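Got a structure here, written out as structure tokens. Questions coming.
All protein chains of the complex are present and in place, except for one that has been dropped.
Coming up: chain A.
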Amino acid sequence: MISRTKAGSDRPECLSKERTSTCYGRRVIKDDQHSALLEVRGVTKSFAGVQALRGVDLDVLPGEVHCVLGQNGAGKSTLIKTLAGVHRPDEGTIGWMGEPVEIATPEAALELGIATMYQELDVVDGLTIAENIFLGHELARGGFTKRSEAARQTKELLRRLGHANLSPHTEVGQLSAANKQIVSMARALSHDIKLMIMDEPSAVLDTEEVKNLFSVVRELTSEGIAVVYITHRLEEIRQIGDRITVLKDGASMASGLPAADTPTSELIRLMTGRAVENVFPPAVPVPEDSPLVLDVEGLALAGVFSDVTFTVRAGEIVGLAGLVGSGRSEIIETVYGARKATAGTVRVAGKRLRRGSVVAAVEAGVGLSPEERKSQGLVLDEPIFVNVTLSSVSRFARAGFLDERAERRVAGEQIEALELRPANPDRPTRTLSGGNQQKILLARWLVHGTRVLLLDEPTRGVDVGARAEIYALIRRLSAAGNAVVIVSSEIEEVLGLADKVLVISDGRVLQTLPASQIDEHGVLDLVMKGTAA
């Protein structure tokens, strides 16, 4: 175990102008407080022969933010669920405040003082904030709920989390994802908890909301509550974490690394087992005479965005950069016809597309890889080949009768070309990692044959190693003559891939410029100012 003494004052952000409010809650780990709250030793777990955990060690100290880092499939979710009482470990021990414990059920976990905040928030939309918080342990006398008492305690919990502005009587369905997280955390706090597990809480939040989340996390740790924080994002670990445990292939590669000064290259090496150099492949210049393929003019969707105009040539990659809620996803969904434009035109190779018709767009050779891969892109219970041929299934049929052998063969060719794993076209799509699921969507459009590819968050939930592969693939698709439009909440990704960038804020295109002429700060500056420079 690392015996690292850390005072609030030696953290970089505490020297900055953000000062006390940020640093106030920062836990000071003294040398005499080294009795761990949670001690996980050699935990293994397998499901139907698949080894999800191969031996995980994890120590969590009271009041620290312990980050768990790992690629998809590294076993993070299984570890969380083991601690939350959803799964029971096959081997290994879990110690809680010095005592060995068995966490048999989620209720048992809560009783010990372990609360879990899952990625898919478990709040009930139709109930109020107060009702959600006391769901399952309602304040009641003789079966009648004590509404005013619940409201009072709810207000107190929300105040503790720095969200006194929320009313206990607001229906949760009306809240943003960020505020739903607050409700979820308040519910955890309504129990007497000592450890809070957060599974990628920042995945659904924008920059401002993430800041908010961090101050809430600091609020928790200042009360002595430990936080296990799961994330992909290295920069978050630097900002919020005290120590890091890295998982790879179900085993902990390193435990208790200092979050502030473990080099990034070291973390990536531990996560992937190899060094990752430059992830973005070099840009290929678009030939001057390259034909115009996608021509969007004055496109608008009432109440969401207006007057969006841009063109994409064959072989060109255009990126839409902006914050969550700026309308970037809606713009490409409208180009695709998944939403019906209220004004403007979309032309593909000179031919005008019918408004609000996905069928027409696909026929014209437009393909979309949607934002929510699982809920919008894939039929998860169906095998790989079905998802690969989904858009072109009629091509594999004669008089309506399918030739599954041809489908499997073509899917097999794609699997080989895209290095999709597992390399078996009959595997159910659900079992694949995020990166491989993304490859299925790209394969779908390769099989269909496209001239315009719209990619919404192509690397969301894709681990570091697979990202480089996806980037290279997008480049190859573009070089093969596709007009590519890419949307991503990671500005760095947009700038690294795109030839031309549209900076978008609040449903308006602020500026269109070559990607080489702007950097991440430039984009954020534009967005913050909200006006064209």
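The rule we apply is simple: a contact is a pair of C-beta atoms (placed from the backbone, for glycine too) under 8 Å apart; a residue touches a chain by one contact, two chains touch by 3 or more; residues count from 1.
The rule we apply is simple: contacts and distances are computed from a predicted model.
K.L.:
What name does the UniProt record list for the absent chain among "ABC transporter permease", "FAD-dependent oxidoreductase", "Hydrogenase" or "4Fe-4S dicluster domain-containing protein"?
P.N.:
In UniProt, the chain that is not shown appears as "ABC transporter permease".
K.L.:
Consider the whole complex, including the chain that is not shown, and state which of A:Gln119, A:Thr345 or A:Gln376 touches that chain.
P.N.:
Answer from the full complex: A:Gln376 touches the omitted chain.
K.L.:
For the chain left off this view, which of A:Ala104, A:Ala164, A:Leu402 or A:Met528 is in contact with it?
P.N.:
A:Leu402
K.L.:
Among A:Val386, A:Leu455, A:Val485 or A:Val501, which residue is in contact with the omitted chain in the full complex?
P.N.:
For the chain that is not drawn, the touching residue is A:Val386.
K.L.:
Going by the contact rule already stated, which one of A:Leu37, A:Ile197, A:Ile415 or A:Ala468 would touch the omitted chain in the full complex?
P.N.:
Counting the whole complex, the residue in contact with the absent chain is A:Ile415.
K.L.:
Considering the entire assembly, which residues of chain A contact the chain that has been omitted?
P.N.:
Within chain A, the residues touching the omitted chain are 291, 293, 314, 336, 338, 349-350, 358-359, 361-363, 365, 368, 370, 375-383, 386, 390-397, 400-403, 405-406, 408-418, 423-426, 428, 430-431, 444, 446-451, 476-477, 480-482.
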